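Selected chains from the complex are presented in situ; the others are not included.
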Amino acid sequence: MNKRTDLALENVEMQPKTRTDGVRSLSQTQSGVRISAVTIYNEAGSAALGKPQGTYVTLELPDRLETAKTRAAAQTLLAQRLQRMLPARGTVLVVGLGNENITPDALGPKCVSLLFATRHITGELAKQAGFENLRAVAAIAPGVLGQTGMETAEIIESLVQRVKPQAVLVIDALASCRLTRLGTTIQLTDTGIAPGSGVGNRRVELSARTLGVPVVAIGVPTVVDATTLALDVLQANGVDQPQAPPLAQSNERLMMVTPKEVDLMMDRAAEVIAMGINRALQPDLSDEELRSIVK
Amino acid sequence: MNKRTDLALENVEMQPKTRTDGVRSLSQTQSGVRISAVTIYNEAGSAALGKPQGTYVTLELPDRLETAKTRAAAQTLLAQRLQRMLPARGTVLVVGLGNENITPDALGPKCVSLLFATRHITGELAKQAGFENLRAVAAIAPGVLGQTGMETAEIIESLVQRVKPQAVLVIDALASCRLTRLGTTIQLTDTGIAPGSGVGNRRVELSARTLGVPVVAIGVPTVVDATTLALDVLQANGVDQPQAPPLAQSNERLMMVTPKEVDLMMDRAAEVIAMGINRALQPDLSDEELRSIVK
Amino acid sequence: MNKRTDLALENVEMQPKTRTDGVRSLSQTQSGVRISAVTIYNEAGSAALGKPQGTYVTLELPDRLETAKTRAAAQTLLAQRLQRMLPARGTVLVVGLGNENITPDALGPKCVSLLFATRHITGELAKQAGFENLRAVAAIAPGVLGQTGMETAEIIESLVQRVKPQAVLVIDALASCRLTRLGTTIQLTDTGIAPGSGVGNRRVELSARTLGVPVVAIGVPTVVDATTLALDVLQANGVDQPQAPPLAQSNERLMMVTPKEVDLMMDRAAEVIAMGINRALQPDLSDEELRSIVK
């Protein structure tokens, strides 16, 4: 049965076999956070998981960013992993996907509003502000197709041609199979964005193939589709279900849900992601400096 | 198994017998809207459904208020039914329950912000404004216990003593068993609010017994708990489940979910409820007049 | 003395002579709205008014869009004038300038959120939706330099190269000399946006010269600088001031102010501008259809 997920980790979990050809999966725990790295290294692995080749790092947090401790750990680990995936220097264009008017889809726009965009802070301006070693960061939340009439790919491709960044970093809200993963998981990948992913099931592909520069994507699952949720909850409660019948394509099948506390969940996720990015891109600035700049 | 619902209609549906002692249930369809009236008329009925005696009218809409046609029908039917339940004249105090910062819980505050509060428009002020037959309406969204440190009942009881309304009308977001009912159902009851109901599982009772005047409650389901949802989706998809084991009290059991499009759902529900109330309380004003006043 | 204004009409009013070489100014009144057309047709006129050559149409409304009558008149007149300035057919790219987090600067982003973006509604999608004669409209609110690290001109130039529109339509909040003009005036010009204009004193030029296609700009004044306001109020109250001393560059000199009711003013202005544009670009759709689409 087809469970909708944007997390490579969940694709691995759904595999009947413990080992899949072309897929390597490792995990460790650090500061209470389980860090998994799934690497898809050939076409067989890509076909088995239904995802492009590359590395998918997942941070599974002990709570939904409710404690200061979890937020600090998430931010630090995200910054470290991000630095490993991005080129060491050069302009980074950050793209926040999603519709700011749909709360569980607004991760990208919310993050962008908390980023320290620096590309214009050069020369005299930088000197006066006491910023002389800033890495150049550009950032945009372009909106979604229904708002702009333009495919996000069109917008980003034309900006890449103009801004000529060393790398693109895309932020998007994701779908997961498991309710417990919403707001508690961060996925980081060097494969960019594949068509059909994200809360809005976006049509866009944003990858090194389409943009010509490395594309790193960061996502947090914020929705789960109702049928996937149903199966997951039942299993978690020990309800056996040996021969699953083909599920009807009911409306509920297509309905995506999000936790009641979606507003708080989004605010916390956006802050941690944005501060993790700020820290990764401006390692010379302290957390406090970054916080006071972007507020 | 215990399914969480604030809709009397769903309590009836969950009964194993087609007829429950002390409960009368009728339904009809008008303008595409199924209108059900459940009357609980003795203690046996009250015990069977776990709800106070009184009448519960439910409007089941053909869509989630997406079409202008559905919105118009809902507004008209709500205004009619409300007029039947409220006393014909005298001050009405409208209370919007819920936390405005939690989107699926914000029905009450959102409605109150769209109401035409008129109690202060008297004498010269009324004459100048051309309003001489306004019914007195007071309105408040008091916030929730965690925000105010005061039980909502304390706040409302003291206001009732001061304002001395003829009736109190309470608006609250509800829990339902079925995902398809979220944002598509309106419940109207002359029993007021029972403890433990609402999205926030509020402890408050607001009823004729506690307030000394008739209390009418209007609600729209906006959340469903994950386990209830799971069972509902599985059943809708033909998954048989003969002997349900006792569900574990997992975290998911307690997690309430709401549709991804919660923002739009809330805006539409709030507008229809508020305009239905405005129309019921100011029958001399046209819809257009009301709309231009409250905007 | 230098009064800060983005309205050509006010530049004309400030001229000591009743006639300025190279400037033609006409006005008429229609539906209670005073419509002025200032045409700058040579370099002398351009130098005298400090504005590029072209036509500046100003609608002065009888109130701050408080009445339904004024809103309807403004919308109709704006749509008519806009149709005259824009090419008769072909894709239009609408750009909403400004910072959505600064209320008096948020005209552009607010308008864009109410526009009917249609460029992607083609082929089967258009047929199914019953839209077969839509004019292609793309829309974006790119944010400001401090948010994106990219000059707005960079973003728009690269989108123009990609989308290849027949015309660009820019919306921006403006500065005026007179408090009474805030929220009551709409300026429409075929000269685009000049550097140093707008609430944010943006550095961007967006014109036929820089973009290679006709650029029409729509603006509403929402701020006035404190010194300009001071002189204006004093004069309106009959305080004579024959030899104005050179004003000190105090902080107040640089402080821009907006009316207390700025939220309502912005909402109303954005709705009228957006609906005027929607109507001008989709003349086959009724106002009601447009309203239900963009809501």
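Order of writing sets the chain letters: A, B and C. Residues in each chain are counted from 1.
Here, a contact is a pair of C-beta atoms (placed from the backbone, for glycine too) under 8 Å apart; a residue touches a chain by one contact, two chains touch by 3 or more.
Just so we're clear, the structure is a prediction, and the values are computed from it rather than from any experiment.
Of the identical chains making up the complex in this file, 3 are positioned in the shown model, whereas the full set numbers 4.
Following the convention adopted for this analysis, only the chains that are shown with their structure count from here on.
Located most centrally within the structure is A, per distance between chain CA means and the overall CA mean. Comparing the contact residues of subunit A and subunit C by number shows a mostly shared set, over half of all numbers used being common to the two copies. With centres defined by CA atoms alone, the chain at the far end from subunit C is B. In terms of their C-alpha centroids, the spacing between subunit A and subunit C amounts to 37 Å.
In this assembly, the C-alpha centroid of subunit B lies 43 Å from the C-alpha centroid of subunit C. Subunit C has no residue in contact with two or more other chains. Of all the residues in subunit A, the ones that touch subunit B in their complex are 101-105, 179-180, 199, 223, 226-227, 229-234, 236-239, 241, 244-245, 247-248, 250-253, 255-264.
Contact residues of subunit A toward subunit C in the complex are 101, 112-113, 117-121, 136-143, 145-151, 154-155, 157-159, 161-163.
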